[in-house]
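Every protein chain but one is kept in place in this view of the complex.
== chain A ==
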Amino acid sequence: MAATSTYMASTNFSVLGWRGSKRELRKTSVFSVSYQQAEVEEQVKTKEATQEKDTKQQETTPLRPVEPQVNVKSKNMGREYGGQWLSSATRHVRIYAAYIDPETCEFDQTQMDKLTLILDPTDEFVWTDETCNKVYSYFQELVDHYEGAPLTEYTLRLIGSDIEHYIRKLLYEDEIQYNMNARMLNFSMGKPRIGFNYNDGASEDGAPLTEYTIRLIGSDIEHCIRKLLYEDEIQYNMNARMLNFSMGKPRIGFNYNDGSIEDLQ
């Protein structure tokens, strides 16, 4: 996007993305935006593009992965370097200005020209390669967009927040789903709703399936039960564990229909 760049680090702003997961093998989707590497990667890219679907690649920003490195060692992590790193960490998106080895998790902070995206480390969503690549290409697009901006936590947080919003959009558009086997199932992006459409904010047929609607239905059933009780079609169970007559104490000769009490005999 920004053809001219003024900031030194951003000319070699590179992107390295992988999705951390304990169970599966770690996918190493590694991107770069540096000009030198882009030429090298182009041949690989075109090969991949022809192998896979061409149409989908055109819509999204093509990924420019960084070449995997060998013998990466954790560097600049100690207290003498400040003991902190440039990052934006939210629940589903962790962006670090460093090279992180996907296999060994070595964290090389000397390579601040690369950005590493760790997508959904807590496995809250079910990801496929396609949806992963959507997020990666959106990340690539954002990194291109922010080229020239200072490499600060604030910029990384802007990028990370945009990706989080994008993930929520994917969730609402039903492209990704909550992982029901996740360790924590707290639906951090909203409870799943059936028939809810993100686009027009209402379901296709009738009322949206919300707690409110369900409560309306449940209340109607409770009223129906009370009517049955008052019409003497059901009776209180005198052997119930709690006998507190929650729908009114039993009254003889009380008629629900006209609301009057007949003469007691």
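As a working rule, a contact is a pair of C-beta atoms (placed from the backbone, for glycine too) under 8 Å apart; a residue touches a chain by one contact, two chains touch by 3 or more; residues count from 1.
Everything that follows uses one rule, which is that contacts and distances are computed from a predicted model.
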Which choice in "NAD(P)H-quinone oxidoreductase subunit J, chloroplastic", "Ubiquitin-conjugating enzyme/RWD-like protein", "Apoptosis-inducing factor 1, mitochondrial" or "Aminomethyltransferase" gives the name that UniProt lists for the one chain left out?
"NAD(P)H-quinone oxidoreductase subunit J, chloroplastic"
Of A:87, A:131 or A:179, which one is in contact with the hidden chain?
A:87
By the contact criterion defined above, which parts of chain A meet the unshown chain? Give residue numbers in ascending order.
87, 89-91, 93-94, 150, 152-155, 157-158, 160-162, 164-165
